[in-house]
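So, subunit A:
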Amino acid sequence: MLSSSPAGPISLAGGYVRFAAENAEALVELLVEHSVITAETVVIATPLAIVLGVASTYNDRLATVVLWLAGIAMTIPSLALFGLLIPFLGIGSPPVVFTLVLYSQLPVIRNTYVGLTGVDESITEAGRGLGMTRRQRLRRIQIPIALPVILAGVRNAVVIVIGVATVGAYIGAGGFGDLIFDGIRQGNVEAIVVATIAVSVFALAVDYGLATIEQLLRLRNGDDIERKTSTQLVWRVLA
Partner candidate 1 sequence: MIEFENVTKTYPDGTTAIENVSFSVEAGTTTVLVGPSGCGKTTTMKLVNRLEDPTDGTVSVDGTDNRELDEIDLRRNTGYVIQEIGLFDHRTVGENIATVPKLVGWDDERIDERVRELLDLMDLSRGFRDQYPSELSGGQRQRVGVARALAADPDVLLMDEPFGALDPITRDRLQNEFLDIQERINTTILFVTHDIDEALKMGDRIAIFDVGEVVQYDTPQAILDDPKNEFVADFIGEDRSFKRLDITPVTEVMGPPDGEYAAAIDGNTDATTATDGGSSYDGEALSPDDSVKAALDRLLRSDAPALPVVENGEVIGVVADEHIRASFGRRSDARQGAT
Partner candidate 2 sequence: MAGAIGTFLAGMQYLFSNLPEFFDLLQRHLALVFVSEAAAILIAVPLGVVAARYDRARGPILSVGNVAQTVPPLAVLALAFPLLGLGYRPSVVALFVYALLPVLTNTIAGIESVSENTIDAARGMGMTENERLREIQLPLALPVIFAGIRTSTVINVGTAYLAFFIGGGGLGSWVISGINLFNMPQVMAGAVSGALLAIVLDLGLAAVEGRLSDSGVEMTQSTA
């Protein structure tokens, strides 16, 4: 039950550290589970969303429909979607990954679309002038220029995925959510706090890493940006 001792903040923090140390092995396992779900989702969702985003740039009406549907998908509560998929996909990670793929679509499709259509008209026009076909222009001009924007969409999606995957633990997908639900059920504050911090740090770290890659891509495109320390470092090493 809830530890009701009038402990000061230091001993409280000490409690969390002790809990984390005692459960280090379990935490690593949860991290692996969480990472695998996230990675599976990204691997399936990103190509799908980029294809849909590219297709959308060919046809305005398609763009409207695709973005609308992706938007609707995001309004369905994750927990409900998990539940509804159980009869079809069983419990564990399949229904969770399915849901997460669905949730990832909007940010990536939107950014792909915005990134591709946002490429300066004169640049694609120059490509046309050089005799590039539409496909060549897309591959050699638009996608490379739009890449940072697309990656920003992926980054956005990944943060959502990590967050929602936490809830997926409720239907047996594993990950840090397991510890949070255990903590709530058992009234174990240490478990809740440690799990919360762990999953937040995980999300922040992935977000930061992707942000660095995004910045590197921008630098490669010759954009003038305020560089993160990490970007600065990697950029120097590469240069």
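For anyone wondering why these and not others, all candidates are chains of the complex that A comes from, given by their letters.
We adopt the following convention: contacts are C-beta pairs under 8 Å (C-beta built on N, C-alpha and C of every residue); 3 or more make two chains touch, one makes a residue touch a chain; residues count from 1.
All values reported here derive from a predicted model rather than from experimental measurement.
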item	value
Candidate touching subunit A in this complex, from 1 or 2	2
Contact footprint of candidate 2 on subunit A as seen in their complex	2, 71-72, 74-84, 86-88, 159, 162-164, 166-167, 170-171, 177, 180-181, 183-184, 189, 192-193, 195-196, 199-200, 203-204, 207
